[in-house]
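To keep things clear, I will list the structure first and then write my remarks on it.
All protein chains but one are shown at their positions in the complex.
Up next is chain A:
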Amino acid sequence: MIQAILVFNNHGKPRLVRFYQRFPEEIQQQIVRETFHLVLKRDDNICNFLEGGSLIGGSDYKLIYRHYATLYFVFCVDSSESELGILDLIQVFVETLDKCFENVCELDLIFHMDKVHYILQEVVMGGMVLETNMNEIVAQIEAQNKLEKSEGGLSAAPARAVSAVKNINLPEIPRNINIGDINIKVPNLSQFV
């Protein structure tokens, strides 16, 4: 079983966080932070396996990661997964991203977070490896994108979805999100039409 899949950049900013086991948000943040610090210390030419992600699982679990340009791809897996197999899986995932986004870069992950998740969902489902054949994955993703296009994309929102978004209680969302020294201002969202 895969317990979690984390993608973060060289500065520890999470770009994709996918837990297959429930953790409260604070713990999730802590895990991302701790994992980042563990991974950051390591040179590129030492082994890609790490033991002792004390927060997730325990001794049965390993962190398996790969570093691509500005991004770290970290998988937390238990002993039922083959270590080298997971390394290959990361490679498959990254190559699929590359194919779907045509030269993927960190910005793609930021602006198309949903798409990245959809791709991941075709590779790993509920913590178990679903498909490892890249052509198959890409074919399914493209078929779904086509279906989406035929529906007119997000702009053709039906009344119910519009009302759902309208009903979101915007004042409840915190205006300012403070993470350490970074201060993010939430822009005033214009009404959804």
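A few points about this structure:
Following the convention adopted for this analysis, contacts are C-beta pairs under 8 Å (C-beta built on N, C-alpha and C of every residue); 3 or more make two chains touch, one makes a residue touch a chain; residues count from 1.
Everything that follows uses one rule, which is that contacts and distances are computed from a predicted model.
Here one chain is missing from view; checked against "Small RNA 2'-O-methyltransferase", "FAD-dependent oxidoreductase domain-containing protein 1", "AP-3 complex subunit delta" or "GPI-anchor transamidase", UniProt names that protein "AP-3 complex subunit delta". Across A:Leu87, A:Cys105 or A:Val138, the residue that sits in touch with the chain not pictured is A:Leu87.
Not every partner is drawn; the one left out touches chain A at residues 1, 14, 17-18, 20, 22, 25, 28-29, 32, 42-43, 45-51, 80, 82-85, 87-88, 113-114, 117-118, 121, 125-133, 136, 140, 143-144, 147-148, 151-154, 156-158, 160-161, 163-165, 167-169, 172-173, 177.
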